[in-house]
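Of the protein chains in this complex, one is absent; all others appear in place.
Moving on, here comes subunit A:
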Amino acid sequence: MESGSGNPRSSFSQSRRQKFPLNASTATHHRSKVSTFSQRVTPPPTTGNNSNASTSDFNDDDSSFGVLLGTCSYMCPERERIQREKLRDLAVFERLNGNPRKSSPVLAVKKFCRTISIKDVQASDMRPLNVLEDTLNYLLGLLDSKEHPFEVVHDFIFDRTRSIRQDLTMQNIVNKKAIYMYEGMVKFHVISHHKLWGSMGDPNIASTHHLNMEQLTKTLSSLFNLYEANRNSNDVHENEAEFHSLYVLLNLGSHSKPMGEPLSLWFSHVSTSILKSKEMRFARRIVRSFRMGNYIDFFHTVAAEASYLQYCIMEPYINEVRSLALSYINFGGYKLHPYPLFKLSKHLMIEESDLESFCHSCGLETCTDESGNKLLHTKQTTFSHPKGGFQKYSFLGLQDYER
């Protein structure tokens, strides 16, 4: 994470001087259930009883709470820490020597609070930018902790990063440092997307995965708004192309629109320099091969070019393309020429033994010839796309990513 090492020049005051369309949308961030890229133009709930109350009234409010400057110098306001100690409401990471009723300023992290009203907020409850950056670095450092199951780690970081976003929003921090922080938080959700996918058989984890996806899409669209808000002329931010490519990969399937907008429409308002970037070219090539069903090109491209984050997003599609490939070969292959699994496993970048069990989960039988080669008979009528096919199979392009 590079968010801690941003430039030392504080852009704090600068952030408050700027007035962006973003203000309106991020201010409602914690209130709106779904946020899409179009959030930018969704009217915020206005307080006036006149439905015509124009949003300029809102912006006036906005700048008045933009003055809010946090003074809390700990990851968790003292008031909250003491109260949660009393209520024994401490996450495992917050307990001092495992004591469920004792924490410390270096362990406690401010919880996300759903029903927060701008009027009740005190400066002492709000963490300033440098504290938020440190808090985020601390949280993301926990990602590699092996002490607890990943779900437990995820649950903690999930909640506490939400609270970080809330503090950023309420202080109206929308500068480049906020961009780095949002990028870090998107990364967290993307990696979690991948890690949780492996255990989708468990209904609890499936629902965690769903909630994670919800925050992933929200955080990503806020990040896009931040890029927009910090744009000078037509330059592209350092990681902007890669994060945009994640949007494309999230919307690969023509029926899955986690972010609510068809790709065609989304493409029509993304800037040309991003569309032509290397990362976006990759994502668009994946779109092409995925939609066409060209499994050879799909796996070639993934193995040759995908970044770790891109891979994490695409993982659910990997088996989808494999089962498509099996259905094509099973349907169109000559009955008297069964297809050697060894060959097919190379195309689909999977261990041969894994491919064999994958065939079985697609309802296809395999056999062995006299010299011991495994074969897939074609024209089997029993093919079906695996339901809840969350079982993890090897992906032979992955070794490069394992850190």
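Points to keep in mind about this one:
Heads up, the rule we're going with is that a contact is a pair of C-beta atoms (placed from the backbone, for glycine too) under 8 Å apart; a residue touches a chain by one contact, two chains touch by 3 or more; residues count from 1.
As a working rule, contacts and distances are computed from a predicted model.
Not shown: a single chain whose UniProt protein name, out of "Proteasome-like protein", "Postreplication repair E3 ubiquitin-protein ligase RAD18", "N-acetyltransferase" or "UBC core domain-containing protein", is "Proteasome-like protein". Touching the chain that is not shown, out of A:L132, A:L263 or A:M314: A:L263 (per the contact rule at the top). From the options A:I191, A:A206, A:A303 or A:I329, the residue with contact to the chain not on display is A:I329.
Interface note: of A:F150, A:Y339 or A:F395, the residue touching the hidden chain in the full complex is A:Y339. Of the candidate positions A:S117, A:N204, A:T272 or A:T382, contact with the hidden chain is made by A:T272.
Across the interface with the omitted chain, subunit A contributes residues 19-21, 23-24, 36, 38, 41-43, 51-52, 54-56, 59, 254, 260-265, 267-269, 272, 275, 287-288, 291-297, 325, 327-329, 331-337, 339-340, 343, 347.
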